[in-house]
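Missing here is one protein chain; the remaining ones are kept as they sit in the complex.
Order as written gives the chain letters A, B and C; numbering starts at 1 within each chain.
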């Protein structure tokens, strides 16, 4: 279940090479998952404030494919790739809208913690929602991660 | 009592015009006052965590004089211009070290609040410290603010 | 002629005080004027690339009125306040959408320069457009700037 978010590159997100400064793709991906979660019925701000569930990034990988420039319209395509009782993995593509060029792809691993930073389970209804997604069986996901481009755990 | 902090322009602090992205000077000024306060015996992180005194910026003014570029070494010159029981004003110059060119000057107004955002007094020993500074009488400061470049309150 | 842009506070735009980090309002204001210019028929990216006209900020003033937090929807209200052959001044309000609270207001002064940083005139059609705006006579604008909150030049 893919989520697509459009955003425009802001002036301050570029660097003196004239392109998006590379760490900013991680922010775009974050915007993508916040909006994806909102569309799926989970307001991340409320998850933090009301359910005491924070989802810090514990690992991130980005592959930069083509530069994006100021004012380029980008599409951030977010999908859940994997999850467990305590973790969640998103995969991303960031594409330039005008020519559909892939600017970056990435994978971001999140872990559920409470306000004190102690590990906790994902909220029950988020977990229930994830179970409704059509994710490939865990074994295959593991195999794919091992052999495809990306991060080995 | 001036404080001088040297820092180097980071790649990500520039924009596609090839110069420091203008809002970043407010961050440099913040670094300046954090280090100034440390030198004066006040650890701002402790002031927040231990004394429940936060100093959010309530007003800021920056005049941009000359561009700074990636890897330029800058000197942030911070001075307290004014204070009251609940407020503090810093004035700044940001100079390029290699040729002593003034890149930006500014004035930043801070107000003391507690964790809930309620106004409170400046910590007593910070106030005592400020009283030891050789600041011009309030009347003159007011006059100067009215007629010089800067912000009228 | 006001332009209104809605945007959402991103996670990375907040700081450990739990609110929008103050320099980021200058970025919001920049987004506001880029979108305002687009609506008025001027693509700022093209102005830079095709007309060799850059509009760096030469002075900025922000008054912070109320904090905005992660995921708050904000409205950036941008208007041209003043202009000359070589300069342009925008005034701003940034309001929280849910309760229409004013979070910040500001004034940003831009100067037209070419790629080398040399002063130049505003592009002719931008100037023509500005003349169609219903701006108060210059004398009154000057008086207002002197006596209202804001920056004295």
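Observations, loosely collected:
Keep this in mind: contacts are C-beta pairs under 8 Å (C-beta built on N, C-alpha and C of every residue); 3 or more make two chains touch, one makes a residue touch a chain.
If you're wondering where the values come from, they're calculated on a predicted model, not measured in any experiment.
From the options A:60, A:74 or A:103, the residue with contact to the unseen chain in the full assembly is A:60. Touching the chain that is not shown, out of B:16, B:34, B:77 or B:94: B:34 (per the contact rule at the top). Contact between chain A and the absent chain runs through residues 17, 19, 22-24, 26-27, 48, 54, 56-64, 67, 117, 146, 149-153.
By the touch criterion stated above, the residues of chain B touching the omitted chain are 10-12, 27, 30-31, 34, 43-45, 48, 69-71.
Along chain C, the points of touch with the absent chain fall at residues 11-12, 14-16, 18-19, 21, 23, 69-70.
Keep in mind that, in the parts below, only the chains that are shown with their structure count from here on.
Centrality by C-alpha centroid: the chain sitting nearest the overall protein C-alpha mean is C.
For chain A, the set of residues touching two or more other chains reads 11-12, 69-70.
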